[in-house]
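Only a part of the assembly is drawn; its chains keep their places, and the rest are absent.
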Amino acid sequence: MTTWFHWIDLAGVAVFAMSGTLMAYKKHMDGFGVVVLAAVTAIGGGTLRDMILDLPVFWVKDPSFFYAILAAALITIVWLRVSQRFPLRYLLVADAFGLAFFNVMGLQKALTYGASPLVAIALGTMTGVFGGLIRDVMCREIPVVLKGELYATTCIAGGIVYLLCDAFNAPAYTAMVMAMLTTLFARLAAMKWHWHLPVFEAGTKLD
Amino acid sequence: MTTWFHWIDLAGVAVFAMSGTLMAYKKHMDGFGVVVLAAVTAIGGGTLRDMILDLPVFWVKDPSFFYAILAAALITIVWLRVSQRFPLRYLLVADAFGLAFFNVMGLQKALTYGASPLVAIALGTMTGVFGGLIRDVMCREIPVVLKGELYATTCIAGGIVYLLCDAFNAPAYTAMVMAMLTTLFARLAAMKWHWHLPVFEAGTKLD
C-alpha cells in the first residue's frame, strides 16, 4: 500500500513537472530554467506545506522525486523537439488526477499533524495549487489559479467532502477516495463545460 | 490580556485581508483569487517570520485567523457589490494600526526566541510588510513597500524605539506601547504629508 502510494505520488509529481516544462517552453527558457520550473511546479506546494507544518520536507531524504522530475522534463523536451504537436488535452486530464491526489494527501498530512479542519482544507489546497502559482509568478504571468477557471475551488470541494465523510465516521480510506473523486470530477467537469467563478465586475470607485 | 491581544491580532489580520481583497478587485480576480490574496496579505508576513524562527506557524492550530480572513473578504465583496464607493481612506488608517501592531508583535516574538536586536527589527518589519509584498508580486505589481512611500521605514523606526526603551530598562509593556505609537504616528504622518524617502536618481552609467 505504501509503495503503491509512492508510485501515485511520483506520477503526480511527473505530471506537474511536465506542465512546468511546457511553461518554460512557452517562455523560451534554457535547459536550467526548464528544470527549475519543472521542479518548482512539481514540489513547490508540498514543500511549503511541510515547512508550515514544521515537518521534514518530503523530498530531502528521498531523491526519487528528483528523478521523476528530471525524467518528466526530459521526455517533454524530447517530445517537443521531435513532434509537431503536444497533447495538451491529455496533460490537463493527467493534471486533474495529480491535483486530486496532492490535495487529499496534503489534507491528510495536515490533519495527522494537528491542524484544525479549516486549516487542513487550506493546506490541502495549497499542496495542490501552490506549485503552479509559483511557476506563474516566476514567469510573470498572473497565476491562473487566481483568475476565472475553476481549479483551486475543486480542492476545497474535495476537502469538504473528506471532512463530511469523517464527521459521519466513514473509514479514512473511504473519505480519501470520495474526496479524490470529488476533486477529480469537479475539475474534469469544469474543463469540459468551462465552469467559471464569478469574477469581480469593476464599478465601485475606490477613494 | 492574552484574549485582548488575540482580538487585536484578529482585527489586524482582517484589515490586511481587506486590502488583499481590494487588490483582487482591482485585478478582476475570481472568488478563489480573492481568498488567496486576502490570506496571503493577512498572514504571509507572520508565516515567514515563524518559519525563519523555526517555530510552529501561528495559524496552523488556531482556525480563528481563517475565519477572520473569510469574514473580512466577504464583507469587502458585499460592500463593493452594494455600494458605489469604498472608503479607502479609512482602510489605510486601519492598515496603519495593523502595521504598528504586527511590527511590534513580530519584533517581540523574535527577541523572545533569541534573535539579536538588529535581526529582531528586520523580522518585526518583515511581519508587518511581507504579506503586502507577496500580494503585489502575485499581482505583477512592483511592491509598494519597495517604492517611494514611507511604509516599512516606520516599522524600523518603531523597532528602534522599542530597543531604546529596552536599553533604558523600561518595562516591556511601555516599550511595546511606545514602539506601536511611533510606527502608527509615523505612518499616519507620512500619509498626511506625503513623506517620501529619497529615490535613486538615474545618472550613473553601469558598465
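Residue numbering begins at 1 within each chain, and the chains themselves are lettered A and B in the order written.
Here, contacts are C-beta pairs under 8 Å (C-beta built on N, C-alpha and C of every residue); 3 or more make two chains touch, one makes a residue touch a chain.
What you are looking at is a predicted structure, and each value in this text was computed from that prediction instead of being measured.
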Assembly size in copies, with 2 chains present: 3
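Here is the rule we use: only the chains that are shown with their structure count from here on.
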Where chain A and chain B are represented by their mean Cα positions, the distance between them in whole Å: 29
In the complex, chain A residues that touch chain B: 51-54, 110, 114-119, 122, 133, 137, 140, 142-143, 145-149, 151-153, 156, 196-200, 202-207
Contact footprint of chain A on chain B as seen in their complex: 22, 24-34, 36-37, 39, 47, 51, 54-57, 59-63, 66-67, 77, 80-81, 83-89, 137-140
